[in-house]
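Just one protein chain is left out here, and the rest sit where they should.
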Amino acid sequence: MRFSFASLLRNAFSAHTGWPEQWRSPEPKAAYDVIIVGAGGHGLATAYYLAAEHGITNVAVVERGWLGGGNTGRNTTIIRSNYLWEESEALYDHALDLWQDLSQVLNYNVMYSPRGVMMLAHTVHDVQVSKRHVHANRLAGIQNEWLSPEEAKAFCPPLNISRDIRYPVMGAALQRKGGVARHDAVAWGYARAASALGVDIIQNCEVTAIRRGPDGAVTGIETTKGPIGAKKIGVVAAGHTSVVMGMAGLRMPLESYPLQALVSEPLKPVFPCVVMSNTIHAYISQSDKGDLVIGAGTDQYVSYSQTGGLHITTHTLDAICELFPMFRRVRMLRNWGGIVDVTPDRSPILAKTPVKGLFVNCGWGTGGFKATPGSGHVFAHTIARDEPHPKNAPFTLERFRDGRLIDEAAAAAVAH
Amino acid sequence: MLLITCPICGPRPEIEFRNMGEAHIARPTPEGTSDDDMAAFLYLRSNPKGLIAERWRHVHGCARFFNAVRHTVTDKFVTVYEVGAPKPDLAALAADLAADLAAREAGR
Amino acid sequence: MTPEIKRVGAFEGLPAFPATSRVKAVPTGPLARILFRGSPAAAASVSAVFGAPLSTVPMRAGEAGGRAALWLGPDEWLLIGRDGEGEAILAAIAGAVAEPHSAVDVGHRNTGLVLSGARAVDVLNAGCPLDLHPSAFPIGMCTRTLLGKAEIVLWRQAADRFHIEGWRSFAPYLLGFLAEAAREYA
């Protein structure tokens, strides 16, 4: 049933008893053409585009827990494409293009809200780095502009631009097209659309082994719901990618860290945009529901615990209170953690692997939500055609061997 | 904030320490090391869901580096040991932990 | 030395600590300080000439004759003497220690203050994450640790007296932090 105001109204008269399931919850078939491991936004989007753009509908997405329950369901939803290197710019901007009409394409309101992402500079060095991004982005056709502190304040009135604070704001880079979206809706929208095209989404089904034939090519997986055959497997397991790839005997250039976020109690609208400060580590926006959504830094050690240390939270909130001193009296409602898979150069891996039939999409670390549509789109291409899409061709595993890193971290230490 | 037992100073709060990454990653010699081996040294980590042998430094304490085995799901430390000591048998330690858990489960 | 060459201590010119009957913080003034690094054997040789013993028991200070040796790590001690003794201490070490070692003058890098009073522990624990109960942090114990966002060396000299060492540029922060914590005991 298509979603629309009309269908909503119609259903109101039948007390909403007529809505079908948004996605089917089938038992796994014996085999599929493609199995996607991980029903996060990226995995679901991959399945959707496999079906929608490549006509491959005999697809299963297997998920150890509930779909969208990984980092997709835990992130601060910042969307932007003003990355530094050309490879990243192309990939993230591809995603940003797809965000524009994603609600209409999926027939699911993902509440993409281009309210502008402003990244603060607090030191001369920050200014240099930010401007480098602004110039690189302009050349690449990506909107990103430089604001004076006063312009930044005009764009975000709660911002403290006093010269007296410990690290005064010296300016900001603003991507107006950047913004936020409703994270759960992205997962659900892709799940519904993929399911409608015939994709089987199998939840509570953990992959425990990857089976390979005599030629080394993959033949399927073992799961907590039994074995499932597959011609191709795409692993999109975020923080658990090392674990899953280990099942195929591959070591990955990844480390998994806890990353925390928190929300305040809901407030009437006070915060019109997204503000990020990498120097003092704070990321903040206000959700449609009214809560301030705040991102923190990672813990220092590898962990799969989905919680983090209190000192990380205190550090985040002292930064928020310094930039927005009126929020000191606001209260934290809930804090949580995710497990982010971090590569040495902070850029993702979207590639074929040395194992025939095995593909991997990982390493999005602290910043992959924004890439969800683009990532799924090009990864589906890679799996369907057995060769990368031009936009993900640079994001290989081999770059770590050769040293051709796409080092977003070195250039700026940007998190989300 | 974890409580970490420095082999020298005893239990101390995590904020006094720096995690220095996985332990027992041997630094290769320049000669005769392939690009693959170099990449493995620089970038490939076991990143286990389970026991990890890792390096810590009590930077705001005695300032010494040491190694530790920690469980990455519970974040509990299993043992700490000196730099240079051989890597503990993680599989055996994991089996001990599992046995211990089973015993506690049975005990309740 | 020409008379107009004045030494400026790190605490000079800072707002005074609001001392009360329950807590006060007083800068130590200039002291000689040597950072000694080497093996325990080398440390033993230093003990012989320094006067105060260099403890091989972790986190313990040795004191004698107005000098103190603070254990900081298994190969690291902070030697504290009276102002002006630095050169002599360095010379004595050079003369007496045959084992390889390092002795570096840090008399200006470090600054010290003494925090004392019935509320000293509470004030310290506003930013120091260690257990300062006498059973856990007895008199004579010393260690590097943190106070808020600054690293310090903390040495308990008496039940309610602590010697705090920090790097020179952190002095305003340390004093400011302690003063903020002490406000409620004014």
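Note that the chains are named A, B and C in the order they appear, and that numbering of residues resets to 1 at the start of each chain.
By definition in this document, a contact is a pair of C-beta atoms (placed from the backbone, for glycine too) under 8 Å apart; a residue touches a chain by one contact, two chains touch by 3 or more.
In the analysis below, contacts and distances are computed from a predicted model.
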Identity of the absent chain, which is to be given by its UniProt protein name, from "Fumarate reductase iron-sulfur subunit", "Sarcosine oxidase subunit alpha", "Segregation and condensation protein A" or "ABC transporter permease": "Sarcosine oxidase subunit alpha"
Which displayed chains the hidden chain touches across the whole complex: A, B, C
Residue of A:29, A:125 or A:385 in touch with the missing chain, whole complex considered: A:125
Sites on chain A contacted by the missing partner chain, in the whole complex: 3-5, 7-9, 12-17, 19-25, 65-66, 68-69, 73, 86, 90, 101, 103-104, 107-109, 111-114, 122-125, 128-136, 138-141, 160, 164-167, 182, 184-185, 188-189, 203, 264-270, 286, 288-290, 305, 307, 309-310, 313-314, 316-318, 320-322, 325-336, 399, 401-405, 407, 409-411
Footprint left on chain B by the chain that the document does not show: 1-3, 13, 18, 20, 27-31, 33, 35, 38-39, 41-42, 55, 57, 59, 63-65, 74-76, 83-84, 104-105, 108
Touching residues on chain C - with respect to the absent chain: 1-2, 4-10, 13, 30, 35, 37-38, 75-76, 100-110, 122, 125-131, 133, 136, 148-150, 167-170, 172-173, 176-177, 180-181, 183-184, 186
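Here is the rule we go by: only the chains that are shown with their structure count from here on.
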Mean-CA-position distance for chain C and chain B (Å): 33
Whole-Å separation of chain centres (CA-atom averages), chain A against chain C: 49
Junction residues of chain A, two or more chains touched: none
Contacts with two or more other chains, residues of chain B listed in rising order: 1, 15
List of chain A residues in touch with chain B within their complex: 240, 242-243, 251-256, 300-305, 309-311, 344, 400-402
Chain A-facing residues of chain B, complex: 1-2, 14-15, 18-19, 21-22, 35-36, 38-40, 42-49, 52, 54, 70, 72-75
Chain C-touching residues of chain B, taken from the complex the two chains share: 1, 8-9, 12-13, 15-16, 60-64
